[in-house]
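Okay, handing you the structure first.
Omission of a single protein chain aside, the complex is shown with its protein chains in their original locations.
Entry: chain A
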Amino acid sequence: MPAVSKGDGMRGLAVFISDIRNCKSKEAEIKRINKELANIRSKFKGDKALDGYSKKKYVCKLLFIFLLGHDIDFGHMEAVNLLSSNKYTEKQIGYLFISVLVNSNSELIRLINNAIKNDLSSRNPTFMCLALHCIANVGSREMAEAFAGEIPRILVAGDTMDSVKQSAALCLLRLYKASPDLVLMGEWTSRVVHLLNDQHMGVVTAAISLITCLSSKNPDEFKTCVSLAVSRLSRIVSSASTDLQDYTYYFVPAPWLSCKLLRLLQCYPPPEDGAVKGRLVECLETILNKAQEPPKSKKVQHSNAKNAILFEAISLIIHYDSEPNLLVRACNQLGQFLQHRETNLRYLALESMCTLASSEFSHEAVKTHIETVINALKTERDVSVRQRAADLLYAMCDRSNAKQIVAEMLSYLETADYSIREEMVLKVAILAEKYAVDYSWYVDTILNLIRIAGDYVSEEVWYRVIQIVINRDDVQGYAAKTVFEALQAPACHENMVKVGGYILGEFGNLIAGDPRSSPLVQFNLLHSKFHLCSVPTRALLLSAYIKFINLFPETKATIQEVLRSDSQIRNSDVELQQRAVEYLKLSSIASTDVLATVLEEMPPFPERESSILAKLKKKKGPGAVSVELEDGKERGELNGGGDRGGDAAIAASNASTPSPSADLLGLRSAAPVSGATPSAGSLLVDVFSEAGPAATSAGVNDDGFLSALHAPEASDSPLVEGPGDSDSAPPTAASEDPAPPLPESDELLNKFVCKNNGVLFENQLLQIGIKSEYRQNLGRMYLFYGNKTSVQFVSFNTTVSCPGELQSQLNVQTKTVEPLVEGGAQVQQVINIECLTDFIDAPLLNIKFRYGGALQNISLKLPVTINKFFQPTEMAAADFFQRWKQLSQPQQEAQKIFKASHGMDTEVLKAKLLGLGTALLENVDPNPENYVCAGVIQTKAQQVGCLLRLEPNAQAQPGEQMYRLTLRSSKDTVSQRVCDLLAEQF
């Protein structure tokens, strides 16, 4: 080996590098670099033409500076000049610089292409290789256009040197990935496949990557590669350890090539040709046999290389899933690895076995290793290995070992790493449900889960236990007894209080016979937890209390007392206050019969697959592994009807429209009461409007809290029970739609015409909440972006734009948000809005981020509508009519007659009209059925007075109910726009 001279004779470079390395601080380093950059710049700009050597030296320095992490914005031209040098070292530095520093879009590509063309036709193999490397590294479309035709020719030509063939193969692969339309294999296909037979192992190694990629895209065209790959593999596997000379690595013949051949075969089903198949099975058996032979070397490299092939062979065996004998042997081999002292092997064995567990041939064989796996879960020092063990336990679980596995997972949970707890909880919940033979075991398991890892028990889990208890009357008494006992603990988790509250509220009567759990004892127990709980839980408890009044009339006085207390009836939280007021009223005015109807036991939930499974799949993120193993078999043991609506259910609950289905109270049946109760202000509106379908999209009531409470029902609501969701509900995966606003964005916009706060958008990944306030012609909007996943969003970026003439009508300012949104976190963005003059369009909000590598790109309309700038104006009847007459020119009026999409509930209508921003004028219209409103729209340029009249024909049959809406204002565009907006609201 020749002595390596420092820096290849470039002394200046060596000195510079030494300087940098001797810098004591970052500042010193930056200073030294800036000095050097100035020097290089002046040299490049100088009058004296630089010779090749100097150019090379300076380009090298720039490269070094870049690799230290500094930006380089010049020198590209000098690097391009180096390409045409005839000296290898200069050319090579030029190519190196370009490969590292020029991205696909550079304008220099044309110049670079010319130099490459010259080198490709030079017939000098080293120059050709440099050029091919460069094409592969840059890989732009222009390069593909220039060279995609040429490279296959070089690749298969008989007189091409081996090293050039290798580079050509991978270069072509890159071009194919970047621009598949430009790489037409057609005539070359068969000759490329035959590269698998090439004498030179290096050529095969390079070609196989290309062939694997092409095969996975066009399996039929390339299927001849199967027999060639098998024979190549067979020759390698059966060769003696020294046959392949330099391609032998620690006595293992061509380990990397073997892995790649086995990987290529995984693109295809088992070979149909008996001879080929026989030969392949022989290979696989030989590989398995070799694992049992004594090692030829004690070096870890030897066993690693051997095992790399072994794992790849096992992957192929699992992929074929048709050779029981091989599957069982593979399983036994992995079983040995489970106890190996190399952590790497244990990790890989657990991972590989996880897929093996799903094969019917090897499921039983995998199960025999249960003790080892449980032991791994307990003793492995590396969390990622423990995680694999937990995955495997989940995969190997069936009815025969469910109790053991669930018990082990539960006990592991007590000490489990925080990072995997949530997933473990989901898995335990799923297994417990799936393999429950008796429901008392199921209830015990879930309550244990809450006790041990309450913080990690998501809503889906505790919703689910409630659904199951409600649907199975044989477990209700046991559940009531168990939660009652669990609640005795002085400190119990809030989730336990929720489950306890719900279950006792429904089935407390089943244990009330025992004096130790008499109604009052139950109530006092629940109420003792009340003050420690969060608002949603308290709300749930209040509902449980009103249910108690129905179940146990003797508790009525006590509970009414509680409801009446200032801390409830004047609670600062409107939801709690509202519940207290309504429940108190309900319990005092409704007769026992009415109460019994309203507060009847919850009807069974529609039977469907647990949404927990969907949650688990979602948690696994885009790089999901096989969690669906048993989806096919033994599914839905507990809830017979096992359709796979999980995804759809999640999607529906994400849709965030408040579901019309019942609250705890079953408000649907409460409809008659709502009529009986004198309307007590607008507060009541939202609860009672739930009674009818009117509120479904009115959205008067989707503050986060209520929708949270509705979620368990929502995810099981009949809404998603469409006939189509029997098998595979289409994944509602985040769209990769380009920037145009989502089709539903107009609808979303309409939801916000009459309200300022709520959830604007929600999909499986992201939730966007809005809070906004307006004053005069100014508005401020808070956007809350919530990451619903456990994986961080990167490159998170939002922009607000005003398309077209909106630019001159609205002034919108915003600050950028942090580019990183951690899993489960929420970021806030403030948008300031100034209305310059009246407008029609809405600003566009575009959100881009990467989730697990995939770019998400969502555009929405920001709900800024002209009515937000209304100032209400109170006026007497006489004033109103006078102004109405003043605005009598035809263009000042806009009118629409339209069918009612929702019911004509007075309070709902009033709430909407107030939400519009206008003043609702009483006693103005001679017809009391009609509504009139007045307001002034404030813009910077002018104020626009606006009068409104809405005439319903409430007497008509439902379905034929119509409205006539008339708008008059001093500006025609305003009349028209407000009229259009409002017409969508009823």
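Here is the rule we use: a residue touches a chain if its C-beta (ideal position, glycine included) is under 8 Å from a C-beta of that chain, and two chains touch if they have at least 3 such contacts; residues count from 1.
Criterion: contacts and distances are computed from a predicted model.
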Q.
When one chain of this assembly is omitted, its UniProt record names it as which of these: "PAT1 homolog 2", "AP complex subunit sigma", "ER membrane protein complex subunit 8" or "Dynactin subunit 6"?
A. "AP complex subunit sigma"
(Q) Out of A:N39, A:T126, A:N332 or A:S411, which residue would touch the omitted chain in the full complex? (A) A:T126
Q) Looking at A:L83, A:A131, A:A148 or A:V385, which residue reaches the missing chain? A) A:V385
Q: Kindly note down the residues of chain A that lie in touch with the hidden chain.
A: 1-2, 4, 6-9, 14, 17, 21, 60, 63-64, 67, 69, 71, 88-89, 92-93, 96, 100, 103-104, 126, 129, 133, 136-137, 139, 163, 166-167, 169-171, 173-174, 201-202, 205-206, 209, 246-247, 249, 254-257, 259-260, 263, 301, 304-305, 307-309, 311-312, 343-344, 346-348, 381-382, 384-385, 621-623, 791, 795, 852-853
